[in-house]
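Dropping the structure in here first, questions after.
The complex appears here without one of its protein chains, the remainder shown in place.
Letters A, B and C mark the chains in the order given here, with residues in each chain numbered from 1 onward.
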Amino acid sequence: MGATSFLRRLLGSGQGSLDRPVHDLLSLCESLLSESGEYASVALARNALAAYEALDARLREEFFDVLARHYSPSPEAVSAAASAYQAEPSPENLLKLEDAVEPARRELFRRLNMAPGGTAALIEMRRQVLKGVRTRPLWRGIDADLMHLLRSWFNRGFLRLERIDWHSSAILLEKLIQYEAVHAIEGWHDLRRRLEADRRCFAFFHPQLPDEPIIFIEVALTRGMSAQVQPLLDSRAPLAAPQKADSAIFYSITNCQEGLRGISFGNQLIKQVAEDLKREFPHLRRFATLSPIPGFRAWLEKNAGRELLARIADPAWHLGDVPEELQKQLTRLCAYYLLHAKQDGEPLDAVARFHLGNGAVLERLNWMADSSEQGVARSAGLMVNYVYWLAELEKNHERYVHEHAIAASSVVEKLAKDHAAEPSKGKVA
Amino acid sequence: MGATSFLRRLLGSGQGSLDRPVHDLLSLCESLLSESGEYASVALARNALAAYEALDARLREEFFDVLARHYSPSPEAVSAAASAYQAEPSPENLLKLEDAVEPARRELFRRLNMAPGGTAALIEMRRQVLKGVRTRPLWRGIDADLMHLLRSWFNRGFLRLERIDWHSSAILLEKLIQYEAVHAIEGWHDLRRRLEADRRCFAFFHPQLPDEPIIFIEVALTRGMSAQVQPLLDSRAPLAAPQKADSAIFYSITNCQEGLRGISFGNQLIKQVAEDLKREFPHLRRFATLSPIPGFRAWLEKNAGRELLARIADPAWHLGDVPEELQKQLTRLCAYYLLHAKQDGEPLDAVARFHLGNGAVLERLNWMADSSEQGVARSAGLMVNYVYWLAELEKNHERYVHEHAIAASSVVEKLAKDHAAEPSKGKVA
Amino acid sequence: MGATSFLRRLLGSGQGSLDRPVHDLLSLCESLLSESGEYASVALARNALAAYEALDARLREEFFDVLARHYSPSPEAVSAAASAYQAEPSPENLLKLEDAVEPARRELFRRLNMAPGGTAALIEMRRQVLKGVRTRPLWRGIDADLMHLLRSWFNRGFLRLERIDWHSSAILLEKLIQYEAVHAIEGWHDLRRRLEADRRCFAFFHPQLPDEPIIFIEVALTRGMSAQVQPLLDSRAPLAAPQKADSAIFYSITNCQEGLRGISFGNQLIKQVAEDLKREFPHLRRFATLSPIPGFRAWLEKNAGRELLARIADPAWHLGDVPEELQKQLTRLCAYYLLHAKQDGEPLDAVARFHLGNGAVLERLNWMADSSEQGVARSAGLMVNYVYWLAELEKNHERYVHEHAIAASSVVEKLAKDHAAEPSKGKVA
Partner (left out) sequence: MGATSFLRRLLGSGQGSLDRPVHDLLSLCESLLSESGEYASVALARNALAAYEALDARLREEFFDVLARHYSPSPEAVSAAASAYQAEPSPENLLKLEDAVEPARRELFRRLNMAPGGTAALIEMRRQVLKGVRTRPLWRGIDADLMHLLRSWFNRGFLRLERIDWHSSAILLEKLIQYEAVHAIEGWHDLRRRLEADRRCFAFFHPQLPDEPIIFIEVALTRGMSAQVQPLLDSRAPLAAPQKADSAIFYSITNCQEGLRGISFGNQLIKQVAEDLKREFPHLRRFATLSPIPGFRAWLEKNAGRELLARIADPAWHLGDVPEELQKQLTRLCAYYLLHAKQDGEPLDAVARFHLGNGAVLERLNWMADSSEQGVARSAGLMVNYVYWLAELEKNHERYVHEHAIAASSVVEKLAKDHAAEPSKGKVA
């Protein structure tokens, strides 16, 4: 924590030409850090957070710059501790090296967390750091510290899975409308349909964020595996009998907290929800997604033949009758894309990467499954069912990690093979 | 996380001569660590904890020995990362050094925490490590890792202050009876008196430990500052009217979780409780303790004159009339002890150290304030009122930390001075 | 309960030409009644309610007809018990008479209430009886029995006052939108504004109807006594600081349960809310309504001069500049209407009757206070502030009941007097 005295000098020298509000905030941070841990005052933490929240965008940048520069470990102290350890690699010297390596920032954040609403404030702080980090590479250190702490505090053990339905509070439901990132919710009427008896909505919650979902998932209980998303999104769709459903279709999953980016909750959520649903509806035979293929169209633009691209250039190309041969061609291309377009050995498509990494199976491609403007623009209207066979997730995941092997149905594999064999102009190298 | 592959070798070689249950537990730990974080399985964590809990004492020691030896950072890896950083002290190299320095154990504990009941299990694990660490110095590394994580997870921001009363659940109240460490609670009848309308009991709770207090405090609402503890402990004491009280007497404070030893909650608890009581009873003028002086008698044995010790040697010395001159002598000695008996600059008496460090004032000594066997045996029957003046805590605490200055009333200071000036045989150098 | 055997004969004889579903329902009712009270089966009650709910409108009428005819006391039994009592007016004979007088229906309803959801079902049943009672005078007996039971079960002692805000469940909030009877709520956005920090909404709830308000009231915390309702209803109105408010304006009160018609909750609600608000905001000086005058315009049509009526005949008469003299004339007429237009000694205006009966003071008339279409059509745009002075409610209420005296401010009284003195053509006899 040598940074502290450093900062004292910085502040004392007046060199900083710091703006007054930033100076005052840093003084509060200093006081907070100067206490020994157990005495660190909740009141001080609250005041510091309030001072931070009162800063405008420019002053925040100034504050982050100081945090990045002056609350990092001192290279001299780290070097000295490293040398001592190298000379004698004892447990004591290791602990000292660990201490020297930890930024004072991290302890500052731990103490800010003591304030009421502290955790939410730090998540918001990280959101702002992330927004600026591209142009301010030094802030990466701040991001790393917040990430380290938040990952620890949002350990799966601290999260509660809760069902969300029409008995939930308006303050929470309103956030679903606001956060939903996959298939926009058009107001309360639309939301209500998605919470009816033939649907389920679950979210992870953290005790410190009582009305804030961390991540939520929307599920439809259906007979058969859904091949189109519009019927699921239609707020006037007739109610189905959940007791007769044989499939649970995960049709939307949304991470809500930008400030928790990089901490993955989706895998845990899907597995837990599937297990819970299996318990409530023992007759469910299939847990599957109906997922977009967000990178397909962009990949096509780079890789498909000119003729094909010309045929789908018009935004209305999919309206009216689409020639069966074009359907086939696009579907095969899509299978090929999902199975063979790679980046560092993993699927190029982010959604495919997520579900296949989770151990799901690429089961089926669905033609014109999402006919919305966005669905056509990004995925040429196609969607995928990834199936979660609970008993095989582990094995598939292992093979994915170690061999980058993709579990796919024979139908999808055949489609990809057909594309490869095709002498067509749509062919992709 | 080089330790992992090391362990694989260890396990593979069969060299280990590990007992089967420990071997199986370590295999589970390996699997848990082999997953990338987001895939780490709750089920695996649960199984590992179950396997750990099934170990008997000897096997646990074996397990801890492996944890201590093989889940620590590899000296080679640390040295290499240290050298790289010394060669080029870039943020990237710092992060790599930090990674190299962190024991694999810590990540293992984070993942074990994912299991239901994980946090409680880790607290219990630390309790067992602490019991053995004196004879197994290597376990200090395990202790340090658990302490690091628990301190982070039991951040003040995650704790809830809750009042405990007769509406609380039996499962919780039973624990008060079991944990109370200062003035034993003699069953449900006794407990009930301590939760009546003229008393308050508060505890900190953590969301992961719903029926487990972390620390609790017992308060009596009184007219005047209590000078004797027996009336407060008498289960047949008449009920007082809390609206007429002018003082809140903290007469017992107990840390409940041995596995959280070293993480201090008392300071935060007292301050918060005082603030909350002030809000509920605006006419309260004084927040004070009635505290034991646990080290007084032992200190006397070493430092007082032979004649004095002879007079208090009989366990019944305090029964019947105690000569006023002996009272005076002991009271002065006690004042002297509290103000001048030091260890590393701080008061020798642990309770004094706690309250004075919190910024309280050593207000008054009370003769024969605890006439119980233990009270006489440890404190010669004396007790202290430490007063918490909310407005002065910060200042007193600061002076205590920086100058080891003790805030005491003039009466107590005079008593200590009188002792020093005394030509008596009881005198202490 | 002689009706029971009567019904058995009725059913047995087949004379009834009852439709099968009604016959089956009556059989269930018979079984339910045939048990002694303590054995009456919850399952039977549930089945009977389900059978009732499955009836269509015509069959329900058939069922009600049987209830009305055959579940009433038998005149012979009543006469006999009356004669016995007259011969010897002993307590025993009184109890027997009481038994003879009570319809079997009432016991049937008590037993139906045992089913889950029974209370809600009986409220709904009464709603349907009320709808038909005008054309089926015999149903008045059914109504009387349900009213008797519901009044007993919805005793003030069983109601809980609860605040409703944005933390309330969507299922509840949705009902506010649906029920609001005074100033329609235009969807969720509008509702949200009415639940912000400068507003309060309270409702009475009954333990058997967890998500159903019985009656609710909307309050605005304002500086000064509101003279216009549109600003209170504007969903984009800026947020006021509730700490600075000196008035609580009750601007809407809605009875939600048609099936509880005739059981008055409003008086109790207003008094309780005023007391609770006074506790939360001790600086509130005034509890007042901003109320419509629903009968004013209709009364004008009957009583005002032709010329005046001609001036306000155009639905747009109030747009643009209204001549001050017309304003005055209408305002005076309104004061006169409220103070002097009577029916059986009480004010003709239903809202005035309610608030004045509660002991409120007719404080102020507000010109163009409700410029909505309905406000102009029913009240010529005028609204009233009735003020609830907590210390005077009792006295005013007493005088209202015993002398039909109306508590009004001198200003309002003067307005009425001015009208009476006026030689104008608008004059009302």
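Observations on the structure shown:
Operating definition for what follows: a contact is a pair of C-beta atoms (placed from the backbone, for glycine too) under 8 Å apart; a residue touches a chain by one contact, two chains touch by 3 or more.
Predicted model only: the values in this text are computed from it and were never measured.
Looking at the complex as a whole, the chain kept out of the display touches B, C. From the set C:50, C:94, C:239 or C:411, the residue in touch with the chain omitted from the display is C:94, counting the whole complex. Per the touch definition above, the residue from C:78, C:177 or C:322 contacting the chain not shown is C:78. Of the candidate positions C:18, C:32, C:51 or C:114, contact with the hidden chain is made by C:114. Chain B residues in contact with the hidden partner, per the touch definition given at the top, are 166-171, 173-174, 187-188, 192, 211. The missing chain lies against chain C, touching residues 36-42, 72-73, 75, 78-79, 82-83, 85-86, 89, 91, 94-95, 97-98, 101-102, 110, 113-116, 118-119, 138, 140-141, 144, 149, 151-153, 155-158, 207-208, 263-268, 271-272, 357-358, 394, 397, 401.
We adopt the following convention: only the chains that are shown with their structure count from here on.
Of all chains, the one whose Cα centroid sits at the greatest distance from that of chain C is B. Centroids of chain B and chain C (each the mean of its C-alpha atoms) stand 60 Å apart.
Chain centres here are Cα means. That of chain A falls 39 Å from that of chain B.
Mean C-alpha position of chain A lies 51 Å from that of chain C.
Of all residues in chain B, none touches two or more other chains.
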